[in-house]
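Below are the structure tokens for one structure; questions will follow.
Note that one protein chain of the assembly has been removed; the remaining protein chains are unaltered in position.
Chain IDs A, B and C follow the sequence of writing; residue 1 opens each chain.
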Amino acid sequence: MAQMQASSAAVAAPVTGAGLLERIRALLPAIAANADRAEQERRIPPENIAMLGEAGLYRAFQPRLYGGLELDAADYGPCLVELAGACGATAWVSSLLAQHVHGTALFSRATQDEIWGANDGADLIASSVAPIGQAEIVDGGILLSGRFGFSSGSDHAQWFILGFRHPGRQPPRDKHFAIVRANEVAIVDDWHTAGLQGTGSKTLTIDGVFVPDHRIESLVALNSGTSQGFGANPSHIYHAAFMPHFNIGFPAVAVGMARRMAEVYAERTRSRIKVFTGQNAATRSPAAIRLARGIFPTEAALSLLEKDWRTIDARSAGRQLPDTDEMFRFRTNHSYCIQLAIQAAEELFGGSGGSAWFLSNELQRLWRNIHMCGAHAGTDYDTCSEVLGRYRLGLDLDPSL
Amino acid sequence: MAQMQASSAAVAAPVTGAGLLERIRALLPAIAANADRAEQERRIPPENIAMLGEAGLYRAFQPRLYGGLELDAADYGPCLVELAGACGATAWVSSLLAQHVHGTALFSRATQDEIWGANDGADLIASSVAPIGQAEIVDGGILLSGRFGFSSGSDHAQWFILGFRHPGRQPPRDKHFAIVRANEVAIVDDWHTAGLQGTGSKTLTIDGVFVPDHRIESLVALNSGTSQGFGANPSHIYHAAFMPHFNIGFPAVAVGMARRMAEVYAERTRSRIKVFTGQNAATRSPAAIRLARGIFPTEAALSLLEKDWRTIDARSAGRQLPDTDEMFRFRTNHSYCIQLAIQAAEELFGGSGGSAWFLSNELQRLWRNIHMCGAHAGTDYDTCSEVLGRYRLGLDLDPSL
Amino acid sequence: MAQMQASSAAVAAPVTGAGLLERIRALLPAIAANADRAEQERRIPPENIAMLGEAGLYRAFQPRLYGGLELDAADYGPCLVELAGACGATAWVSSLLAQHVHGTALFSRATQDEIWGANDGADLIASSVAPIGQAEIVDGGILLSGRFGFSSGSDHAQWFILGFRHPGRQPPRDKHFAIVRANEVAIVDDWHTAGLQGTGSKTLTIDGVFVPDHRIESLVALNSGTSQGFGANPSHIYHAAFMPHFNIGFPAVAVGMARRMAEVYAERTRSRIKVFTGQNAATRSPAAIRLARGIFPTEAALSLLEKDWRTIDARSAGRQLPDTDEMFRFRTNHSYCIQLAIQAAEELFGGSGGSAWFLSNELQRLWRNIHMCGAHAGTDYDTCSEVLGRYRLGLDLDPSL
Partner (left out) sequence: MAQMQASSAAVAAPVTGAGLLERIRALLPAIAANADRAEQERRIPPENIAMLGEAGLYRAFQPRLYGGLELDAADYGPCLVELAGACGATAWVSSLLAQHVHGTALFSRATQDEIWGANDGADLIASSVAPIGQAEIVDGGILLSGRFGFSSGSDHAQWFILGFRHPGRQPPRDKHFAIVRANEVAIVDDWHTAGLQGTGSKTLTIDGVFVPDHRIESLVALNSGTSQGFGANPSHIYHAAFMPHFNIGFPAVAVGMARRMAEVYAERTRSRIKVFTGQNAATRSPAAIRLARGIFPTEAALSLLEKDWRTIDARSAGRQLPDTDEMFRFRTNHSYCIQLAIQAAEELFGGSGGSAWFLSNELQRLWRNIHMCGAHAGTDYDTCSEVLGRYRLGLDLDPSL
């Protein structure tokens, strides 16, 4: 198969998780230097995407067949945490580009070949997954139309995963994803926000595009090992549900930014002089206490994420899908981890004074961006809390999670 | 005296607090319409300043002698609360322009005549009060130099109050204010921030400008009824300390924005549909609970402010300076009221989803601006907490508060 | 009328709010000295009830006709706040005994005469108001049965107000109160709790007791000026709804305890030495900061309560019932004020160390009791939040509030 040869050439020696992390670390200064530009241009600088693509980040969950690395979650997660410390928007977009690959590897072989069979398997996939598309059933597939918001990294994708409700299915089994080519989609340049500007999470519109059935999967199928491509790729990492992998990025990015924020706060506090008193800020108890209270929740969140990553990997290594308890945990823990990062950000920023509000000061961007990680529909803390609570109370579940 | 006649003409009939509030209410739609522009231009649109000036806001605490209204704090405060609902930056700047007048009315008569004796008493006074100026004692005054940050409304002022430490005095009695003409000061266009952009709180530089002693007062003198102009104006509102009046604006602006935020949240939630579920957001318990938890702290803060305003007025009406307990209360309560507004903002914004982050959405601006009210050196919650706590523990005080 | 003469003798000169407060202040040392005993005996010492009864506390809202004081809410509330500083349980019980009087004065004249026509009008009324009684309609009234929990001060009452759903009415207009004699009720000595032990909030049982219709009112009627006795007593304080008066006590007691807690914390911190370091605890920043953060929320809560009390009084003085906005405010603000007191208690107790946990240390009792104020069905913060939020979202209301 042509693509195999091509991709083997692209990534000659297998890259381990530690290897990927090392490669990314080497890029962090360059990524950080582009952070302002990402915000001003309201998209990730293409150089960032290129550098990270060459490093292999977007191949973390790609099948070896197409040149991928087939990494475990526990090897992948730390890459995002560190990347987020350099540029949260780049990490946010990159996490989605990388994680979409895992879901796509659960689609049919035909889909995988279409996407990764050319260009050395380097095509990138963005998405807008809320089920708001309108679908009309036609022979061999659907005609898909709709206006989809919040498509992070849309400027860099060759393919899009779009959510819709399948007119032939009943809730909650009707939530579906269709994969379409970027040239079938129009991008609306409407991403004018107060945070994560660099993610370029623009609106997509599509009007009556044909999507063949082999590029359509339901959320339930992707989460339950019943999708068309389940088992097609030999690695254990595809003996897994879609959702837990898809959710890795949001909290990892928030936690990575919060860790960076504590560093910046500490560096700055060491040299900060209070204007009214002429005192060194660092010597005051509240400055130290706020620093610690920025560190504690962040590290607790990270430890919880690491535990979840290991659980994901242990399940796939054992070729078992996560059980219901675990699915609820993966579905909801990430929202709490983001809240912990937000608490940390509030502690640190709340003690940083007016000078931290200047656009030249990294703290304000971290503070905004960390908060915004909690504003994703999937990371909503109230919803996730109610979902987990109802499950633990034995109330009716949402089968698609 | 010329200025008396002029100013009598300017405000023919005495305006009451209720009257001022009515006038301001009539301006709110126009002020709100300018809010985006204020942010983009990084200063208050001159039209806003003109409208509010004509309404009399900047004369709230001005002596009648110069055309002022001599309002009580309890009549003035609500004007800021409502104004902040239309544009927080305009309210922030306006509060300072109005409150500086009260402090200036405690300076020498000569100072007052210089400032308000011309232009119908309409000159405006901005400030940068942290004691960072360098002063050299010369005959009859000082030569003042320095670089002063955070001068809100600097673009609109004809005069500036600048902080410095008097080389001839010992701490903490060395903190002083000098009043200089705007044309003696250079404004650095450096106000590039993530919040309250419209306040145009730019840096001022001044180099060796002579300030006569009659335009110099110490913070202690202004707070203890021993300044050169104390008693010069007959109204009871000048039988008061500088600091409590100066602090009125910060929390009033934060609370006013938080009240507006609850309104916007409620309006928006009523019509918001959750994309993943198609459900009306308003019918979910967490949406209602977050609204209430945005309202409760805001209303508690407002009631505490109103109580403090009444106490300020009761003291001045009785021609007594506030006692030590009250001074500590006025010095610190405002920081807590801002924290309550921030809590409200976090509750409301934390449940508003990704669409609230668009720059076209008022919620994100309110959320940013409310937070930034707590970043002023004088409103720092840790400092104010420690100041109050130490006082109540009977530990050594800072005589200048 | 005999009772008028008798009661005129009992309280010769009219007692003002300030007068009642003075009388109660004089009793505080004796009340405080009984606080441990109240906890151990799981009821208020009868001496406390007697002292406070003689002082007139239970007559605060009683019609003059029966010897009452007819005080405004703003005069009554501070009495509870100060009383709670001496003994929270005594204040809790006393508030209910006093407030039940207001509701009873909205019942029929026949009911009022029955209760206050003898014993110089000194009979006391306790309650269990949740609508859990079973009623059978009979000629001229009902037969009431049931098991009612949480009847605070039950040991001291001559009468009980009991809640039930009237079988002849539809929800939510079916919630009713019946007033029965204490000798028709059995008290179950089951009040074994971890907080507010002194309230003796025991279970009541009643089995088929006849209650005449004149001793029955609906919650809706009592809140809407349509009860049998509405207008029967001339004072403006009876031109009021039941609920706002009934709710005065819960938050006032919590706030009073929180104020006391800050005092005790400050006194103790001044002399506390940290065992590991030998340092005086008071000189550490966190000790001062925690004190302030125990004071701020408490004072904010008090200012909000005072504002609500004044609003209650302004409405009744104007002979208008509260409007819907106000009813929702009175129905829900108290739950937030208790939360503020709980926040204060957590701040103060969280910094008090292990020695504060000894039963001999007042802090632990205050901490427990303040928390428990939030556990009343009517003060539940989640419920009150949702009630207010839904109202402000324009969703369907609960007509009985």
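The rule is short, and it goes like this: a contact is a pair of C-beta atoms (placed from the backbone, for glycine too) under 8 Å apart; a residue touches a chain by one contact, two chains touch by 3 or more.
Computed from a prediction, not measured in an experiment: that's the story for all the values here.
Peer 1: Among the chains present, which touch the one that was left out?
Peer 2: In the entire complex, chains touched by the missing one are A, B, C.
Peer 1: Quick one: which of A:300, A:317 or A:359 touches the chain that's been left out?
Peer 2: Selected residue, touching the omitted chain: A:300.
Peer 1: Would you indicate which residue among A:57, A:340 or A:366 is in contact with the undisplayed chain?
Peer 2: Going through A:57, A:340 or A:366 one by one, A:340 is the residue touching the chain not shown.
Peer 1: Return the single residue from A:119, A:134 or A:285 that touches the missing chain.
Peer 2: Of these options, the touching residue for the absent chain is A:285.
Peer 1: Given the contact definition stated above, which residue among A:54, A:120 or A:382 touches the chain not shown here?
Peer 2: With A:54, A:120 or A:382 as choices, the missing chain is touched by A:382.
Peer 1: When the complex is taken as a whole, what residues of chain A touch the one chain not shown?
Peer 2: Residues 262, 266, 269-270, 282-283, 285, 287-293, 295-297, 299-301, 303-304, 306-307, 332-333, 336-337, 339-340, 382, 384-390, 392-395 of chain A touch the chain that is not shown.
Peer 1: In the full complex, which bits of chain B touch the chain not displayed? Write them out.
Peer 2: 284-286, 289
Peer 1: Residues on chain C that touch the omitted chain in the whole complex?
Peer 2: 130-132, 149-150, 192-196, 274-276, 284, 286, 290, 342, 346, 349-360, 364-365, 368, 371-372, 374-378, 380-383, 386
By definition in this document, only the chains that are shown with their structure count from here on.
Peer 1: Where the CA atoms of chain A average out and where those of chain B average out, how many Å apart are those spots?
Peer 2: It comes to 42 Å between the two C-alpha centres.
Peer 1: So the centre of each chain is just the mean of its C-alpha atoms; given that, what is the distance between chain B and chain C in Å?
Peer 2: Distance between chain centres, rounded to whole Å: 40 Å.
Peer 1: Please report how many Å separate the Cα centroid of chain A from that of chain C, as a whole number.
Peer 2: 52
Peer 1: Going by the touch rule set out above, which residues of chain A reach two or more other chains?
Peer 2: Touching at least two other chains: 284, 286.
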